[in-house]
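Left out: one protein chain. Kept in place: all the others.
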Amino acid sequence: MRALFPGRFQPFHKGHLAVVKWSLERVDELVIVVGSAQESHTLQNPMTAGERVLAIRRALEDEGIDLRKVYIIPVPDILMNSAWVAHVRTYVPPFEAVVTRNPLVKVLFEEAGYEVLEPPPFGREKYVATNIRALMALGDPKWEEMVPRAVAEIIKELGIIRRMRELSKRD
Amino acid sequence: MRALFPGRFQPFHKGHLAVVKWSLERVDELVIVVGSAQESHTLQNPMTAGERVLAIRRALEDEGIDLRKVYIIPVPDILMNSAWVAHVRTYVPPFEAVVTRNPLVKVLFEEAGYEVLEPPPFGREKYVATNIRALMALGDPKWEEMVPRAVAEIIKELGIIRRMRELSKRD
Amino acid sequence: MRALFPGRFQPFHKGHLAVVKWSLERVDELVIVVGSAQESHTLQNPMTAGERVLAIRRALEDEGIDLRKVYIIPVPDILMNSAWVAHVRTYVPPFEAVVTRNPLVKVLFEEAGYEVLEPPPFGREKYVATNIRALMALGDPKWEEMVPRAVAEIIKELGIIRRMRELSKRD
Amino acid sequence: MRALFPGRFQPFHKGHLAVVKWSLERVDELVIVVGSAQESHTLQNPMTAGERVLAIRRALEDEGIDLRKVYIIPVPDILMNSAWVAHVRTYVPPFEAVVTRNPLVKVLFEEAGYEVLEPPPFGREKYVATNIRALMALGDPKWEEMVPRAVAEIIKELGIIRRMRELSKRD
Amino acid sequence: MRALFPGRFQPFHKGHLAVVKWSLERVDELVIVVGSAQESHTLQNPMTAGERVLAIRRALEDEGIDLRKVYIIPVPDILMNSAWVAHVRTYVPPFEAVVTRNPLVKVLFEEAGYEVLEPPPFGREKYVATNIRALMALGDPKWEEMVPRAVAEIIKELGIIRRMRELSKRD
Partner (left out) sequence: MRALFPGRFQPFHKGHLAVVKWSLERVDELVIVVGSAQESHTLQNPMTAGERVLAIRRALEDEGIDLRKVYIIPVPDILMNSAWVAHVRTYVPPFEAVVTRNPLVKVLFEEAGYEVLEPPPFGREKYVATNIRALMALGDPKWEEMVPRAVAEIIKELGIIRRMRELSKRD
């Protein structure tokens, strides 16, 4: 069975990694959908889709996850919820299930007839992307403990922290 | 060095595969950009982006190419040539060069300051996507010899031939 | 005279029905424009355009309104207020007036030279779409009294209440 | 059962009317989808969506067809065939089948799991929209015999012939 | 009176310049609308909107035309003819007339209630943008005589000839 795991991954944190591992114990192949691919350079969405693809890829390699079992595919938004499943389906190989806890994603895929796999709330209280981004914008290094080691490295290498600190300045 | 290899890959044929191998002798990582990602279900563009991603992936695996050196990323069209390079750049990891023989792609990436690597015209006379699609629509099995074995299999498995034969009927 | 009556109709309530009746006493034909047609599956816009068209149609039939005097036409948003009147005009038969109390709609149609018919604020304090949607999301059946009987039936038949309750869950 | 009947209806001719009648003998309700709604003012697509809605409505009334069994809904194009069914579905009430002879429409709805009803080729050799438009642009009144009487009247009333004759002039 | 003069100006030639002069004898201010602003880097549309703005500006200055009487404003396409006038109107100061010989432009502005000023066919047989572009792509310097001197200079300075020669190569 092939399943989707959609998210914005701004950034890809340890909770996301736990979901990937949990999923790979249940499905043959996992398609990580990097959503809102067109967004970047804001405090809410600091990284480009390509930067997120790179960070996820490095994290998976660093964790020794078999890349032959994973696809990482950026998908831009479409401003029509009722066509979103069909839109995503265009960008990815055929799949049978979706891994998500998000209410909107669940409703849309259920109405489209897909199976929904709900992962446990891995470290939900600790790994919250909003908090991680707030620390990044403040330049507080505590964000580094919340993401896989390889993600922290690539984020620093790509200059994302400097970008976020600039973006958080006043006009 | 990381390089892009953009194409529509309708379908991914033996000439494309030769370019991938040629590129991987020259660069560290190759990003295969599956262009016109929004197109499908026409005789000119029969496969969805996700179907093309799957076909390319299977071909690379079948050829024993190291997946850690390759990214396969679908990118939709943007109706503005002068912003196309920046648009593509959003979807992919940072890169320094582009592998192409296409005049428009060359002009756009050169004007944007990228290095262009021009591969030899591998089997240009034999592997022409337009001809391959014509054979597919006719149901003539000669198309199978023009694509990597794994691509032929996945195309049949996905029902692309049946789709093309239906699409070529008269109203 | 033919007039437009634009709204989002999320959902079509008794105040809307009163406006339709008021209008049909003043004009020969009424075009009900179901706006923001691309929106659905959110707490703010739960129903698809087609579901809203169906609900309105059933309400009009149930009330014995002559369907030959009414058009129900979904229109998606255009992100340009100054071209919105021309955009709407494309989707509907020629018209001379617009029925509205909305300040933006009034300004845009007045600047375009159309007559504006301002209906009385029918049950404004009782029939507020925001409140109706809040009750629907809570599963509180009081919303049913605020919409025409046929609308309540079709909303339940289409599973809109279940959809809204799912959407209002936490991640 | 509710079924869709999609077309561009540039203009709605006697062959289209025959399909509507044929369909209403087989389904409870018919949704006439006026496609390419955004197109108008060209020789290929002379009428706006609203003008086409009006022409179809008048033809149905003139033929004594019960309007309670028919929906006429304009739908703009989406540049993604694989999401087109979901896009159309947003604009219309729930349906189970589609009435069409068009190969692309058939493939897309079949892949989406809908039943396809194929009507006979009513007067295919006589009622060809391309020919009708050519006569209209030439100002040759023979086009009038090819469309329902009410359509001919509304086309003349709306000034479509004059528009087409202007558009066919040389720069 | 203020009037529009819409065109693609690929490139701005001596016929266009004659229309500008003819117009400025009849109206107080002229708004030159550089249409299809999103197009560039093709043989049909080689120059970006900004390059065309620059070329027109230089030509007007070189001819001693008072810049206080002219606006040069790029406008992207909108894929909806019936909303095009409203779309253009958004980008430009209020105006009363349009200068054009193009049938579609005439029909659209006349239906919107604007006055149409039809200029004489200045050197129609000599100054044809299609022919000028063909000469440019061939590298034949005869194109230079067909455009104002300042336009020829800026085209060479911007590297447009080299771009067109590259674009006209075979894959």
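Labels for the chains are A, B, C, D and E, by order of writing; each one numbers its residues from 1.
The rule we apply is simple: contacts are C-beta pairs under 8 Å (C-beta built on N, C-alpha and C of every residue); 3 or more make two chains touch, one makes a residue touch a chain.
These figures come from a predicted structure and were not determined experimentally.
Asks: Would you indicate which residue among B:Q10, B:S23, B:T48 or B:S82 is in contact with the undisplayed chain?
Replies: Answer from the full complex: B:S82 touches the omitted chain.
Asks: Looking at the full complex, which residue from E:L17, E:I73 or E:A137 touches the chain that isn't shown here?
Replies: Final answer for the missing-chain contact: E:I73.
Asks: Which subunit C residues touch the hidden chain?
Replies: Missing-chain contacts on subunit C: residues 79-82, 101-104, 106-108, 111.
Asks: On subunit E, where is the contact patch with the chain that was removed from view?
Replies: Within subunit E, the residues touching the omitted chain are 37-38, 40, 48-51, 53-54, 57, 61, 67-68, 71-74, 76, 89-94, 158.
Asks: Considering the whole complex, not just the chains shown, which residues of subunit A touch the missing one?
Replies: These residues touch the chain not displayed: 38-42, 48, 163, 166-171.
Rule of thumb we're sticking to: only the chains that are shown with their structure count from here on.
Asks: Subunit D to subunit E: how many Å between their CA centres?
Replies: Computed value for the inter-centroid distance: 37 Å.
Asks: Centroid of subunit A to centroid of subunit B, CA atoms only: how many Å?
Replies: Centres of subunit A and subunit B (C-alpha means) sit 26 Å apart.
Asks: Would you give the residues of subunit A that are in contact with at least 2 other chains, written as numbers and ranges?
Replies: As it turns out, subunit A has residues touching two or more other chains at 80, 82, 89-90.
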